[in-house]
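Omission of a single protein chain aside, the complex is shown with its protein chains in their original locations.
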């Protein structure tokens, strides 16, 4: 697996101790408030540590004011904290400069920004955008809308029999007409790690730019955008222990500099007359209107929290727990894993013979086990896998083997309820 | 003034008492944490009451999960609270149905959504969008970008000598080519109330749709979108005591139904294949990706807070304090008010002979008086008024006559520092 | 803890596993597709109307136990009903499954015309779903689709 991931030196936990989900869980008030909760839907959104919840509240209590325009102390403090959050994100992703960090609502808005600002400016009819069958709707629909508007082509790289990206097929689909490769870093249905280093190399060799969707990667492994050399990278704050309403579009400075703005309004302009308006440089050019100031600051706190645990430690934890969950589920007669041949991180999709995922989720909920059932915003992948829906369990820093045991027990309970245990 | 505002029955305060800013202020932790703070920049962004700050934190602690897709209890609770916030906004604006409420980041995103989804779909070269000289950049730049893209015309209704909308000139500018009138409800530089009922009537008589920018109105007076009969209404949560990152686009259901989507992604789709995607109905069609769930819930709490005080009481408070501030400032030799001939609500712009607004703001800050100095994101209005910048004081529910007294004292201190007192 | 058995009664599990009237009608007079975009479940309802009476009805699709059992039970009670009776059954079922959103003072069987009591009883096991708000749409999908089929046909229906 190590060939697929950027290695960073192992970061020791802030308290110097071992990575212990039971201890970590105590930092998440939701588990105190919902005793017995087995939360296995972190891939949809992560729970929030007290450091983020309380830090957000404290910011509103002490330093809140609008940013960028106030001369007075409160506004200067608020601006400093907001821009420090941008620096924090830049450091977390190892971006070359904080000006490469654009705050957006989430990955979805980040991808739409690239499609509508970069795509409309630089793509011509006949150009191709290459995605994969693993993508979330957020990395499909914006390109379809652009296709229908511009007459570009949307090309789809297939998965292989094991549910991972078919790298050879991908390489064959790259042509000089490929202007952008837009691909997930970790697949949200299967947890599969995409070999993004190879994807970037192959795409760049062809002259294409690369956008990586890091929604499921940023919470789970060390990400270094400079080592990856990708042109765009997006992720959502709420999936990495931060507040809702905030996310990040990283782009290389030269790429941002060449892009026209997308939304117009305050903060992104230099001069405005009714005849003509001139725009700010990046990143302000792409942040029209009052940003989610508290969201950005909260995201900074969430990154502090993750770095405190250590991203390498988090990766090892997620990988080990995923392996364990795969084994434990496979040991239950009647359970099939979906797309779990390659290395997986934090997400396990499965089916149980004779029980629809929707029924599983309802039954699990009565056992306090929260999972997701459905198409996981990846209908094309479902079609390709020949299923309507899967059950999906996903992990976070607070998840452990006890959660997996509860999951397995819930599967067995569902089988009993459906009278399926004697069937084997 | 009552002809300009929708009247609602006077809402008694929750505690039955009089409207007392000193008591109200105790609900805002920022004043406890920053003793002596005289906060006169509420028009840029309002401070947050404990009910919002603590309610947000409590939501994250007890009910947090992603919305709309989970079968389990936590997700159902989170979804119910998110959708209840939508109902709350609908009730607050007296919208016909919650499906007319689209959550956005703020007014700026709301206007961009209308420009890029409605505008691109329904405007043709030669069509006109009519704005006023009073507008914030957020209600200018999106239309300029659309103009440059589509070849439509941007027409500007002038202000009169008193700094208010010149209604007669406005009426003359309406033509059958006017497809949209986009106008502020309360002007952010002057606090001037725009006679939006007349604007809507005249525009509709001409067949034009109307977008109202309610950023400075929603925190200050009862707004009834059905009585106004506007087609679009936008406002930002952070200006009405709610969190950053959330705002509202209201649009009549029939208008939303006719609009294509703007951003693509999860939650806004019905079915996705690589060949073809179908979209949800409004409002989901316009909410791609994970929304700012906590922001929406926090906005609901902020509206509860305002309704607890009573919007009619808030309006009366803001009007009275504005009148008082105008009088108090005018009584200081060397002070000029900007655009203050008509009724004003919550905002006073002024200049002091011989002292640049920027210097005023710095000097005031040393006296713990926080005001804004600059163009207030309204450069065209500045140009029209022949000034580079103004000093602006703006009020909230926690502001009172003591704040105005501190402001006046700060003006006098600045004049002393600049050696201007003996000049008169 | 609500007993899961209230939802997953034997009759539901049985119809979920062995749906009645499953498969296309060769030559339907009316047909509609239904779709639940949240989970991806789909259903197709086939109807042959004769003189305003549902002479034949069947369904096809992929769905959970609840949606399959609901569709299966629906085809059973709808067979040989007039359109007016079908409408009454639809209203009855809707109240049963949602807890009364369409009105009806009792939670039980509001306004079922005489002669349909037995059908009402056969639908009773579906009442358990109203305690599971996230699953109500699973139960109602087939019913909305049938309604669309006999009203016009060819429409795609969705429940969300």
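Side notes on the structure shown:
Order of writing sets the chain letters: A, B and C. Residues in each chain are counted from 1.
Everything that follows uses one rule, which is that contacts are C-beta pairs under 8 Å (C-beta built on N, C-alpha and C of every residue); 3 or more make two chains touch, one makes a residue touch a chain.
Only a predicted model underlies this, so the values are computations on that prediction, with no experimental measurement involved.
Although it is not drawn, the missing chain touches A, B when the whole complex is taken into account. Note on the undisplayed chain: of the listed residues B:269, B:373 or B:397, the one touching it is B:373. The omitted chain makes contact with just one of the residues B:326, B:358, B:384 or B:412: B:358.
Checked against the full complex, the one of A:70, A:106 or A:380 touching the unshown chain is A:70. Within the complete assembly, A:269 is the residue of A:269, A:381, A:397 or A:411 that touches the hidden chain. Among the residues B:40, B:288, B:347 or B:389, only B:389 touches the chain that is left out of the figure. As for the chain not pictured, it touches chain A at residues 68-71, 75-76, 269-271, 280. Listed by residue number, the positions of chain B touching the unshown chain are 354-359, 362-363, 366, 373-375, 379, 382, 388-389, 417-419.
As a working rule, only the chains that are shown with their structure count from here on.
Of all chain pairs, the one linked by the largest number of contacting C-beta pairs is A-B. Centre-to-centre, using mean CA coordinates, chain A is 39 Å away from chain C. In whole angstrom, the spacing between the mean C-alpha positions of chain B and chain C is 47. Counting partner chains per residue, chain A has residues 358, 362, 373-374, 379 touching two or more of them. Multi-chain contact residues, meaning those touching two or more other chains, occur in chain C at positions 38, 134-135.
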